[in-house]
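All remarks here apply to the structure that follows.
After this line comes chain A, so read on.
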Amino acid sequence: MKPILEVSDLNKSFGAVTAAADINVTIHENEMVAVIGSNGAGKTTFVNMVTGYLKPTSGRIQFCGKDIAGRAPREISRSGICRSFQVAQLFPEMTILEHMMLAFAALQVGLKNYFYPLHSQAAETRALEVLGDFGIAGHANARVGALAQGVRKLLDIAIAMVSRPQLLLLDEPTSGVAIEEKFALMETVMGGVRQTKAAVMFIEHDMEIVSQYARRVIAFYEGRIIANGPTKEVLAHAQVREFIIGEIQEAAIVASKHD
Partner candidate 1 sequence: MRFWDKISFITALNIVALGMLASPPAVAADPIKLGLVAFYSGPVSGPVGMPSRKGADLIIEAINIGTLPAPYAGKGIGGRMIEPIYVDEAVEPVNEFRNLVQRQGADAVIGYSSSGSCVGVAPIAEELKVLTLFYYCGSTRTFEEGPKEYVFRTMNSQDVENIAAARYILSIKPNLKTLSGMNQNYGWGQESWRDFTKSVQKLKPGVTIATEQFPKIFAGQYGAEITALTRANADVIHSSFWGGDLDAFILQAAPRNLFQKQTAVLTTGGTAIDTLTKQIPEGTVIGVRGNGGALAPASAFHDWFRAAYQKKYGEQPSFPAYYMAQSVLALKAAGDKAAEQTKAVPSMDAIRKALSGLEFAAPSGIVSMSRHKGHQAVTDIAYGTFKLVDGKPTLINVKRYQPECVVPPEGVKSLDWIEAGFPGAKCD
Partner candidate 2 sequence: MRAFDKTPLAIVVATTLLLVGFFVFPAWLSLMVVTIIAKALVVVGVVVLMRSGLVSFGQGLYYCIGGYAVSLGEQVLQITDIFVLLALAMAAGLVAGSILGLLMSRYREIFFAMFSLALSMILYGILSRTQSLGSTDGLNIVQPTLFGIKLATQQAKLLIYFTTCVLAALVTYAVHRYIRSPLGYASMAVRDNEIRVEYLGLAPKKVFYSNYVIASVVAALGGAITALNYGHVQPDMAYWSQSGEFIFIALMGGTSHVAAAFLGSAVFETIRTYALELAPDAWRVILGGVLIAIICFLPKGLWSLTQFGKRSGSSDWDRVVDEKDST
């Protein structure tokens, strides 16, 4: 398998606080990778750096042989890395269909066309197709302000899939969704993603989902990678069990008591 993303010696600090240290990661074509770690371990910081939202303090990020560290998110998106967000990032006053059509339009004409309408038969067909892949075509004309969290999550990912990226980064795709719906949601996501053969790296707290969908796991702890390898090995790793899985389970227990 060909490597597409190569991250080497990546560091990020905010003033005196180190958010990520010596990150070295390689993602290959068509791979399914999970990223685990407790809150504040540096997972999202890592994704933010790869997608250009944060500028790394030092280190290299290469995508398909090109250095992309410090580029603007829009350039990185256009070069083939797309992402979803922990909290779905949407436009509350637009309908699902309009989100999709805007994503398509952004890809094709960018901002050049001032008077050509966004709505057109062709754009709609294409948008509905992708929405169909994610099972949310039925809500096409609803405004997202009125939608359930699960649908928003799916839309967030569907938007990321519009440009058919080579690498898709999903930041906690199942967070904020009820436990009993998590697997169904993940099924839909993976079903949608598989159509495009993109490599997927997803951040996840639910170890069952991790072991079901990931072939490889990267474990973060206090800004560093403490394990990186096949799913079973990493999940059995002593430090991972102590620092990450234990903490996550404790947190889950506390959370459930609060509820």
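On the choice of candidates, all candidates are chains of the complex that A comes from, given by their letters.
Annotations
The definition used in the following text is that a contact is a pair of C-beta atoms (placed from the backbone, for glycine too) under 8 Å apart; a residue touches a chain by one contact, two chains touch by 3 or more; residues count from 1.
Only a predicted model underlies this, so the values are computations on that prediction, with no experimental measurement involved.
Candidates 1 or 2 all belong to this complex, yet only 2 touches chain A. Looking at the complex, you find that chain A touches candidate 2 at residues 51, 53, 72-74, 77-78, 82-83, 85, 89-95, 98, 101-103, 105-107, 109-111, 113-119, 121, 141, 143, 159-160, 163.
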